[in-house]
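Below: one structure, written as structure tokens.
What follows is chain A.
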Amino acid sequence: MRSILALLGRDVGLSWAAGGSTRLALAFFALTVTLFPFGVGPGAATLAKVAPGVVWVAALLASMLSLDRMFETDFEDGSLDLLAIGPLPLPLLVLVKTVAHWVSTALPLLVLAPVLAITLQLESTAYPALLASLVIGTPALSFIGAIGAALTTGLRRAGVLLSLIVLPLYVPVLIFATGAVDAARNGFDTAPHLMFLGAVTLVAVVVGCWAAAAALRLHLE
Partner candidate 1 sequence: MTGVFDMGVYAPYVWGSYGIGVLLLAGLAYQSWRRARITAARLAALEAKAPHRRRRRETGDGS
Partner candidate 2 sequence: MGPNPTVQTQDGFEARSLACRRAGRLVFEGLDFSLAPGQLLVLTGANGSGKSSLLRLAAGLLSPAGGALLRAGVDLAKDRDSHLADLHFVGHKNALKPTLSAAANLEFWARFLGDAGNVEQGLDAMGLGGLADLPAGELSAGQQRRLGLARLFLRPATLWLLDEPTVGLDQASRTRLADAMRRHLECGGMILAATHEDLGLSGGVLELERFAPRTALEEWL
């Protein structure tokens, strides 16, 4: 347990510190969302209609930005070897590092998202659903992302390959998450959407840990 806390503390600390990925993700998220009104026009009706999609796509891209650093830095400085022969089995190691990624990127997005949604004129009834979808859905982004990060560790041009691998797998998360917020906007029940989203996240956790551990083992060879 001590090892888990040690690793979690180090990774989150490194991300939140200067030069870490948290600030980058927050800035990217805010910038991307504020770009949209310039594109689709400031009209409240149009903005509100696209608001869930815009917030979610921006959150998805922001969390993907810091994915390739998840294992890459440890691979480069030799820590990955020591982590792999440490007390934690590889899938658990992946779980801890992915939770660290989630804490260091998704949590800050959770705080910023409602603020940005205001600029997109999102109806007030939809905010609880927006937050709920982010809380339930962003772990799936991290765990599916962990597969891409592990597969592309140590490769040149990893960023492009990572997005090509990960984005198609993000489709269900995006659909159910924005579905929930849309339902809230139109006064429908958001429960079914959020439950499907939860199911997708659970699958992502299980598949993510296994696949990322297998992929890391490849690069440790």
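In the analysis below, contacts are C-beta pairs under 8 Å (C-beta built on N, C-alpha and C of every residue); 3 or more make two chains touch, one makes a residue touch a chain; residues count from 1.
On the choice of candidates, all candidates are chains of the complex that A comes from, given by their letters.
Note that the coordinates shown come from a computational prediction; the quantities given were computed from them, not determined experimentally.
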Identity of the candidate that touches chain A (this complex; choices 1 or 2): 2
In the complex with candidate 2, residue positions of chain A that touch it: 2-3, 5-7, 10, 14, 17-19, 73, 76-79, 81-87, 220-221
